[in-house]
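All protein chains but one are shown in place.
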C-alpha cells in the first residue's frame, strides 16, 4: 500500500512505534512505557508513606510532573495517529489513559485531592496492554483460553458459595449475636466469606460451642469444595492443551499489528487486511 | 391432550407460568421472583443493622409486608395449580416456601421475634429452584455430576480428616493446657480444624515449643492433603467430560417442564409422559 | 474344612463374629463396636469440659466404666479366638486396643491421671479397622492407592518446603528481630510454616517494611506451590483410574475374611487358603 502524503507518512511511522511491538522502535517504545509505568506506581506508593512524603516532597512532586507530561504526550500521540480518534478515546484503554493522567492537572486547580491522586495507580492496567508482548512467551495464551472457558463454571460455583455464605452468615448471626462481634447479618456474612475461603483474619471469631461447631463445618466445607474450581480449571487446561497440541502446527501464528482504523489486534501473521473492519493493515 | 374444563384451563396456564421456564411468561415470572428474593434478602440484612433499622424502620417494615404478601400469593398459587397439593406442601421447596413466608405473620401476633425473622433468609434457597434456568448455560450440569460422583470419596476423605483432628486436638489439649486457650478437648479439636483447613483465626494459638512443633506438623499436613479432594474432583471432572463428549451427540436434550402430578423435572425434550409417574405432561 | 472339636467350634463362631464383616452377626458386632467407640470419644470430650465434669461427674464415671469393661471383654475375646495370640497383642491394633483400655484401671490404683485419660482417644484409630467395611463402598480403595503412590513425591515436596521455611525463617529472624515476636530462629521458622501454608494465625506478624515484603514473597510462594502436591495427586489419581478401569474386569473381588493364623486380610473372593501363611481359611 503506497502512502504519498508526507503528513500521513510520519503519522504512519508514529503509529508503528506506538501500536506495534515487532519493530525495534516499537519494542523500545514499549520498554520505555513499561519503565515509566513502574516508576509512576512506585511514586504513588512512596507519596502515600507520610514520613517519606514529608522528607522528599519536592523530589516526588517534580518526578510526578515529568511522568505526567510524558504520559500526556503519549496520550495525544495516540489520538493523532489513530484514524478514528473517538474510538480510542472511548475505548477501555483510552479512558484508563485519560483517568490516570488528569489527576495531576486537577491538583493544580484544586490542590492535591487524595482520592484523585490514587487514580494514577490505574496506569498499572496499561501493563496488560504492553503485555501483548507476553503472548510471544507462548505461556499466557493457553492459560487465558483455559481460564476463559472455565469462567462460566467457576462463576456458577462462586455464586453457590455466596448463597451458602449468606445462609450460614445469617445462622451465625443468630447463634453468636452481637457480643461476639457478629453485629449484623452483613458483617456475619463477611465473616462467613473470610472463613469459607480459609482466609481467617480472626478479627471476629465464634466463642459459643455451637458457633464454633458451625464454624468448623464451614471450614471443612471450604476446605473440601476448593477442589471444585481447581478441578474445573485442571480439566479445561488439559482439554485446551489437547485441542491445540495434536496436529502438526495448529497454532495460528499471530503478529503484533493493531488495526489503525478499529484498533483490533491478534491479526494472522500474513494478514493484509483487518479481520474486523477490512481496513488495509500498515506495512502489508 | 385436550383440556375442556375452563377452570382447569386457567389453572393449566398458571401452572405453566409458575412451573415452566421456557415460555415468555414463565421466564418473566422467574425473573420477577428472582428480583423479589434478592430484594427480600437485602431487607433482612438491612434490618439486622441496628443504626439502619432505627432510621428507616417504617420503610423496612412496609417493604417487608409487600414482599411477604407477594410470596404468600405465590405460595397459594403453587398449591392451587398442582394436582396433588400435599406432595408440594411436604416437598423440600414447599417447606422452605412456607417457613420463609410465615415469620412476618407470626410477628403480628407475638411481636418481632429475632430468630424467626432470620428464617426469611431461607428464601435464598429458592434461587436454586429458579436456577434450573442455569442448566441452559450448560455450565452447571457437568459440574454437578462431577461433584455428585466424587461426593462419596470426598466424604471418606473429610471423615478421615475429622478423625485426625480429634486425635491431634486431644494431643494439643494435653500439651498446651488451659492457659494457652486450649480449655477443653472440643475447643482443642475446633482449633485443630481451624488449623488443618488453613483458616487460622489466631484466637487460639500454641505458645509452648512442643505445641508449636505439633501445630507446624498439622499445618504442613493440611497443606499437603488438600491435594486429595482436588485430585478427586479433577479426575472425576475429566472422566465426566469424556463420558459425555466422545459420541456424536450423547447429551440428552432436556426441557424445563415439571410434571403437574409429581413435580418431577429433567424430562427429555420430546417427552410426552412423566418418566416418574406416567402422568401426561402439559403442552405435549 | 471340618472342625470336630466343640471348643474350637464356639471359638470359630466367635472369631467369625469379631473378625468377619460379611455375616449378619459380624456386621452387628461392627456396628455395636462403632457406636461404643463414638460414645467413648464423646465421654472423653465431655470429661475435659470442666463445668460439665463438675455437674455430671458420677454419670461420666459410671458410663466410662461400662464402656471400659465392654472393651476389656472384647480385647480378651480377640486374644482367645486368634490362633497365635501374641501376634495380635503386639500388632498395631493390639497395642492400640490395650493402651486405650487400661487408663481407667490405672486410675483405680493411682487416681485419675490427666494424660493417661486422654489415651482413650486412641480408640478412634479402631474406627479405621472397622472401616474395612468402607471398602465395600468402593470409594476409598482408589483413593488410598492414589495417595500411596504419590506419598513419596509429596514427601519430597514437603521436605523442600521445610528447607525453604528454615531459610526464610532465619532471614525473618534477622530482619524482624525479637521486638516483633520473632524471638528465636525456631519460632521464626514456625511463623514461616504458618505463613507458607496460608494458615496465618496472626499471633506473630512482621512490622518492618522489609519484613512485610519478604512475608509477601513467602505468601505468594505458598499460594503458588500448593499447586504442586495437588497436581501430583490429580495425575496419580487419573493414572490409578486408568490402570483399574480399562480391562473387562480387572478389579479383583475381595472378601472380608481375615486369616485366623496370621490376621492377613484382603483375600480373594474364592480363596480357600491364606495367601500369606497358607492356613486354611474359615468357612471355605
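Residue numbering begins at 1 within each chain, and the chains themselves are lettered A, B and C in the order written.
Heads up, the rule we're going with is that a residue touches a chain if its C-beta (ideal position, glycine included) is under 8 Å from a C-beta of that chain, and two chains touch if they have at least 3 such contacts.
What you see is a predicted model, and the numbers here were worked out from it, not measured in a lab.
When the missing chain is restored to the complex, the residue among A:18, A:44, A:171 or A:218 that touches it is A:44. Residue A:232 is the one among A:18, A:82, A:215 or A:232 that touches the chain not shown.
Annotation for chain C: contacts to the undisplayed chain at residues 152-153, 155-157, 163, 166-167, 170-171, 173-174, 183-186, 188-189, 195, 198-202, 205, 209, 212-213, 215-216, 219-220, 222-224, 226-228, 230-232, 234-235, 238-239. In the full complex, chain B makes contact with the omitted chain through residues 198-202, 230, 234. Within the complete assembly, residues 41, 44-45, 48-50, 114-115, 118, 121-122, 124-125, 127-128, 134, 137, 139-140, 142-143, 146-147, 150, 154, 157-158, 161-162, 186-187, 189-190, 193-194, 196-203, 222, 226, 229-238, 241 of chain A touch the chain that is not shown.
Here, only the chains that are shown with their structure count from here on.
Its C-alpha atoms superposed on chain C, chain B is turned by 90 degrees; the angle is given in steps of 5. Farthest chain from chain A, judged by C-alpha centroids: C. With centres set at the average Cα position, the gap from chain B to chain C is 33 Å. The residues of chain C that reach two or more other chains are 198-202, 230, 234, listed in rising order.
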